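Excluded from the complex is one protein chain; the other protein chains are retained at their positions.
Take a look at subunit A:
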């Protein structure tokens, strides 16, 4: 028996698709990330004006006041395309699954002080509606935004929100032993309790913004930039210290998610602001306006979470956000 594995040498004609070769040269093969995102969106020669926005084209750079020479200047530091995205989330969900299992199996919520449980119901569970609204905004960015490196991340971001809304719903069911009480109460609070009205009002106002990039700044930078550190770092740490350490596990996804998600929003802000003074000015103006409003909107939520320390906690979170923005070249 002879082994004949001497393969014929096959020299490729080219290493890259031409649109990638134009960006990175012909001799450096593109990564899967680059292949998946660069220049995939149509840019010209559209056939019909959209009935939902007749004065603009189907894909149009004029849907934002931000101006970029090249809408693919921004790339994701995480290099997410569909497959790397679902692979990363599949790992995280596996951890979350075992976290939930452990909490349930070991009855870790049984020893939770009743007062703390009640506070958790009031602070955490209404946030499932916040995530749903944030999802709407990100679906909008995915649709009306420009350039696949940005729009595909909005798609992933939105999908994550549904995941997190579902985790929060599971927490409610866990607290209530599968009764719907907290789910209903939280929705009621979201719709009527004064604590939540500032945030809901801001969110609903963001739904009707025309400029998709402004929506991105409001939602994914300012609102998230206040809410996540306030709740998933500050509040949950406090809960853990008071006997609710199980919640470190039950909200692990959200905590990690914010850290990971800030990496791409930071990069996007940085690239956009460094493009031109006009962009930087616009980003500063949007952040400024919304930060003022959202700081007020978050005050009652901070008080619900931290009592008298609410204002201080919020001020710390705000200072962190301002520092973060300054690092990207946005002076508020």
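As a working rule, a contact is a pair of C-beta atoms (placed from the backbone, for glycine too) under 8 Å apart; a residue touches a chain by one contact, two chains touch by 3 or more; residues count from 1.
In this section, contacts and distances are computed from a predicted model.
One chain of the assembly is not displayed; among "Multisubunit potassium/proton antiporter, PhaG subunit", "Sugar ABC transporter substrate-binding protein", "Cytochrome c-type biogenesis protein CcsB" or "Phenol hydroxylase P3 protein", its UniProt protein name is "Phenol hydroxylase P3 protein". The residue from A:39, A:76, A:224 or A:295 that touches the chain not shown here is A:39. The hidden chain makes contact, of the residues A:73, A:93 or A:267, with A:93.
Listed by residue number, the positions of subunit A touching the unshown chain are 7-8, 10-15, 17-19, 26, 32, 35-36, 39-52, 58-59, 81-83, 86-87, 89-90, 92-94, 96-97, 128-129, 131-132, 135-136, 139-140, 142-144, 148, 151-152, 154-156, 158-160, 162-163, 165-167, 169-170, 173, 177-180, 183, 187, 190-191, 200-201, 204-205, 207-208.
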